[in-house]
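With one protein chain removed, the remaining protein chains of the complex are shown where they sit.
For chain A:
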């Protein structure tokens, strides 16, 4: 939390809000906005595109947690939630909704910064895992298409697997196209013809 961040805080209690702002201002030149109610959260998030959302609610219901998490788009930014009371089910619900930090009875202004630092680190770690997973999925999809195209060529032209791949590659290079695109075109054409 060294750079200048845009932070959105949901805090109904004016005194607590001021205490949080004071502790955050001490850590850097941040741009901070406070909402007293959670009703306008989604709109404020869309408008402000904050780097971080901090929500402090006394005693939320499960639905309230889901709604708060949804409104703060926890896959796009770290969201830290502070509650006074909770049970295991609610903690689980908050983490599953993508909240990066869920702190019970922990809203002490001097503890806000380390919690937010941890929330940011955790958010980045999960973002990286999501990116890795997305990359693997995409690779798998492309491989499937190329495998299907190879299969079509092997049957239609009586080629070995290596020969089929070499032919797709050569065609792609000759036409300045991508291997996956040539494979997709072959698969589509073969579906039309069959």
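Throughout what follows, a contact is a pair of C-beta atoms (placed from the backbone, for glycine too) under 8 Å apart; a residue touches a chain by one contact, two chains touch by 3 or more; residues count from 1.
To be clear about the criterion, contacts and distances are computed from a predicted model.
When the unshown chain is looked up in UniProt, the name that turns up among "FAD-binding protein", "ABC transporter permease", "Nitrate transport protein NrtA" or "NADH-quinone oxidoreductase subunit J" is "Nitrate transport protein NrtA". For the chain missing from the display, the contacting residue among A:36, A:135 or A:189 is A:135, taking the whole complex into account. Only one of A:19, A:118 or A:179 touches the absent chain when the whole complex is considered: A:179. On the side of chain A, touch with the chain left out of the figure occurs at residues 2-3, 6, 49, 51, 76-77, 124, 127-128, 131-132, 135-136, 138-139, 142, 165, 169, 172, 178-181.
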